[in-house]
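For reference, the structure I am asking about is given below.
Heads up, this is only part of the complex; the chains shown haven't been moved.
Chain nomenclature is as follows: A, B and C, assigned in order of appearance, with residue numbering initiated at 1 for each chain independently.
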Amino acid sequence: DFLNALHEVVPAFGASTDDLERCRLNGIVDCGQRHDHIFKRTMLLAEQVKVSRGSPLVTVLLEGPSGSGKTAMAATVGIGSDFPYVKIISAESMIGLSEPSKCAQIVKVFEDAYKSTLSIIVLDDIERLLEYVAIGPRFSNLISQTLMVLLKRLPPKGKNMLVIGTTSEVSFLESVGVCDAFSVTYHVPTLKTEDAKKASFIVLRQLNVFSKDDVDAAAEALNDMPIKRLYMVVEMAAQGESGGSAEAIYSGKETIKMSHFYDCLQDIVRY
Amino acid sequence: DFLNALHEVVPAFGASTDDLERCRLNGIVDCGQRHDHIFKRTMLLAEQVKVSRGSPLVTVLLEGPSGSGKTAMAATVGIGSDFPYVKIISAESMIGLSEPSKCAQIVKVFEDAYKSTLSIIVLDDIERLLEYVAIGPRFSNLISQTLMVLLKRLPPKGKNMLVIGTTSEVSFLESVGVCDAFSVTYHVPTLKTEDAKKASFIVLRQLNVFSKDDVDAAAEALNDMPIKRLYMVVEMAAQGESGGSAEAIYSGKETIKMSHFYDCLQDIVRY
Amino acid sequence: DFLNALHEVVPAFGASTDDLERCRLNGIVDCGQRHDHIFKRTMLLAEQVKVSRGSPLVTVLLEGPSGSGKTAMAATVGIGSDFPYVKIISAESMIGLSEPSKCAQIVKVFEDAYKSTLSIIVLDDIERLLEYVAIGPRFSNLISQTLMVLLKRLPPKGKNMLVIGTTSEVSFLESVGVCDAFSVTYHVPTLKTEDAKKASFIVLRQLNVFSKDDVDAAAEALNDMPIKRLYMVVEMAAQGESGGSAEAIYSGKETIKMSHFYDCLQDIVRY
């Protein structure tokens, strides 16, 4: 079944920058020191892979709350590196496939990567790849076993590889042993420290939607929010209470009313 | 299996207003401020989707007790919007299908919607789509994984989409992580506040089946009832104790006897 | 699998009075006020379905201990109504079928009923249809999901339907949510009140097997027994201690000895 599945999969070489760009739809703004530190370190690992003598395979896991910017960061490392093979493995392109087919597709990407001297593979949202659900818990052991073996199997002689995983369910990954299969782990936080507050100033100002006085209050209210939700709140608020004001606000003619902004914040799913 | 299932599914484009109208068989009466507020906010999200720059996908969950009016409200938003593609995904049209076939059918609707510039998809009674049952609990993880990916996957460039989910089992949805996959959530209540009582006056008067004095007492007895059950009680009561009086009551010649009305209230399954 | 199953099923239209009569093998005797009340109310619901404007689908559940007379009562409503389509769905005609085949058969009955202006469907012994067993508990979720959807799906325009369910495992049905899918519920009791005692007088006298003095004592001993077991006890006792006396007793030449009657009562499986 698995072997059949393997043959059905059409090979897809090389780095598809389009896919990676789509992972950071709102661009990259300064999110404070921690985000910065993790990004630099992951870039350093890419460099290490390039020059390594004894470690042809380096694996790093970016974990943190939903929406904290893990996928965007992994994509940015992939784009920033000049590796000939960069590929993202995501549940989005495997909807509804059987476990063996998903497995075969994942293996295929690794086999393709082994043909390249230098490669980066992003295992995005590993809990989704594993079809994890907290009740039970349930997950695909076939896929988890496959990942654990792939994360330890050395590429052929002369080929070096960096694997970047992302997850918002790190304690689950720990409990199945996938976490230990990575050599390095970084925690990507929400925007909760002073640094993060500064970062949100930038976002908010950049969006240019608040009156000068309100930016401070808004930033305060956004404390401890993931960067991804920030964009949603602002856009909701920009519609105005009775709609129709979006154009006026984006063009700078109007600003967002604070009371409406707080209302929108309430509607957002607790994170 | 899934891929086969996908091919068997015949595409069905566009908004079928008939289906949507059937979802609000008893029309829409004023159910108080909360119902009104949620309706307006959901309409605003539809507007936001139309003008959005950075969020091509907005997802909102309407949750609340059985019969509180969630499906009727979602249908009303779909009818009220002028989106070219509006579609309801319901367990009713997938009775007895296997999990992969259901999955394929759901994916098909999203794929169709991606071809439209603006689209609304109603995921009705998500716990039923997931084949949820409290014992175990059991549910289809294949479908829950599919929904979680679809609720986060961005439509192709230039296409915008609003997804409205409904459920009366919000705590289950939370426990499987489907709840967090929505960006916004609203609680649709029963008719329990003063506002709601006023609302029921309207229903009761409109139905014109009580004597003037009884309307108050009846409304009091109906406190904290879902709007959907209200219609059932009234219709039962209208038959009269020994039957046959329905025509007389609907034509206004007779009114409902209060003692019989209270009896009927008792027979109704506890909600 | 399910679809295949659906095609294999041969359609069977109309009301088969024979089947319904077989459900009340011992006829209908007066079992007291409660039985009477439930019967009348269920007949009223049938009437309501006939004249309804806003509720094309009414669903009622008869629940109570094993042998209390639920199936016989449902059959009697079916016979008493003058609906063109009356059908009983029972596990007896689906022995050994796979879950999808059972499902298909159930759906088939509903589809047939939708073609009739007025229809009654009896879902008999729902726990048996669901293949329920207390250990686990185990049951067919495929069938329970199907029932929950069918119990809420509206018939096509202009078609009205009454569904009567019966069960002796109401707490199980509650735990899987099937109970809430019904709009009305009635509890059918054993013969335990004074009323019931009177009822058993009738049965006992009618059977004419006791001496005048013994009828009172026998009725007392039968307190809180389901009507169905009553017939079994009497028939056992009628054989006499050493057999052979049945004919003499039924023809009124002999009466049942009380000591033997009490013995038989002991052998009966605790209810």
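Just so it is clear, contacts are C-beta pairs under 8 Å (C-beta built on N, C-alpha and C of every residue); 3 or more make two chains touch, one makes a residue touch a chain.
Only a predicted model underlies this, so the values are computations on that prediction, with no experimental measurement involved.
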Assuming the 3 chains shown are copies of one sequence, what number of copies does the full assembly in this structure comprise?
6
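The working rule: only the chains that are shown with their structure count from here on.
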So chain B and chain C: same face meeting same face, with over half the numbers shared, or different?
different
Just give me the whole-number Å value for how far the CA centre of chain B lies from that of chain C.
34
Taking each chain's centre as its mean C-alpha position, how far apart are chain A and chain C in Å?
58
Could you pull out the residues of chain A that touch at least 2 other chains?
none
Touching residues on chain B, where the partner in the complex is chain A
1-3, 6, 41, 43-45, 47-48, 51-55, 58, 61, 100, 103-104, 107, 137, 139, 141-142, 144-146, 148-150, 152-154, 175-177, 179-180, 182-186
Per the touch rule above, chain A residues touching chain B in the complex are 22, 25-26, 66, 91-92, 95-98, 128, 131, 133-135, 138, 229, 231-232, 235-236, 239, 242-244, 246-247, 250, 267-269, 271
